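Below is one structure, written out as structure tokens, with a few remarks after it.
A protein chain is absent from this complex, but the other protein chains hold their places.
Let's turn to chain A:
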Amino acid sequence: MTEFQTNHPTDEETVQETVWEQEVAFIDSVPRSVAMTFVFVVFIGTWQLVTALGMVSPIILPTPMETFKDMIFVGQNLLTGGYMLDSLWITILEVIYGFALAIAIGFSLGVLVGETAFGEKAVMPYLVAIDTMPKVAFAPLFVAWLGFGIESKVALAAFIATFPIVVGTAAGLHAADENARMLFKTMGASRMQTLIKMKLPTGLPQIFTGLKIGAVGVMAGAITGEFLGGGKGFGELIRVAASQLNTPRVFSLILYLSVVGLVLYLIVQWTQRRVVFWQKETVGSYDG
């Protein structure tokens, strides 16, 4: 063992270790579960306070308890296969068909726009033009063309969800860097090989971002379609409940609907984690 000579006295009392506490703000040190519960409690508390003090009419804003009771009622109806389950199933079908249609059209258009100069020059400007329009305004047209059934809702849902998928796919195809392109050229790869073996896999993170935005849009499209075009879905239940000033019902239906939207989003996210296994999580961790 080597003895280190120091200028300090060696008796134990005077040896000072350079150990110090790094300051962490209290708000950043709270665990996620506690923080989430806190926000939830504050939200419900404020809600309770506002309704209990009679600041707003109960017709406009029901109490948390009323809403909770109605959620149980709706939940029972759904679990026992009541009429609400039929409505929910119709909406779920609209969402599934709409999303599938949006993926098929959006991906194809995205490849056309992202891969070919023709698509970029001749198709993209029109897509941008249509994308800037308020798409729900097309709902009456879809009803006129496709009737009051599920088709017009599927069309509107797909219509809204298509654009983010187009943009995501096109952006994804542009994500490959110059080195990768050059490498594929030196390997004598055909255009199709370059697209399938390099550009598409490289662009998967962007494509999935488009799919996630599309998944949110498809839900909005289906419900808007039901609001404006009748039918038998969950959106119609909401519309009817609202017209009867049954606000607790409106709230609880929206909450159940949000579960459907959340499940769809999580399915896309789960698929992304499986398919794009090499992508590092960039959103969702705040450990900085």
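Please note the rule applied: a residue touches a chain if its C-beta (ideal position, glycine included) is under 8 Å from a C-beta of that chain, and two chains touch if they have at least 3 such contacts; residues count from 1.
To be clear about the criterion, contacts and distances are computed from a predicted model.
*Asks:* Out of "Aminoglycoside phosphotransferase domain-containing protein", "ABC transporter ATP-binding protein", "Uptake hydrogenase large subunit" or "Na+/H+ antiporter subunit C", what name does the UniProt record list for the absent chain?
*Replies:* For the chain missing from the view, the UniProt record says "ABC transporter ATP-binding protein".
*Asks:* Specify the residue from the set A:Ile44, A:Ile96, A:Val136 or A:Leu183 that touches the hidden chain.
*Replies:* Of these options, the touching residue for the absent chain is A:Leu183.
*Asks:* Can you work out which residue in A:Leu109, A:Met198 or A:Leu253 touches the chain that's missing from view?
*Replies:* A:Met198
*Asks:* By the contact criterion defined above, which parts of chain A meet the unshown chain? Give residue numbers in ascending order.
*Replies:* Its contact residues with the unshown chain are 177, 179-180, 182-189, 193, 197-198, 201-202, 277-280.
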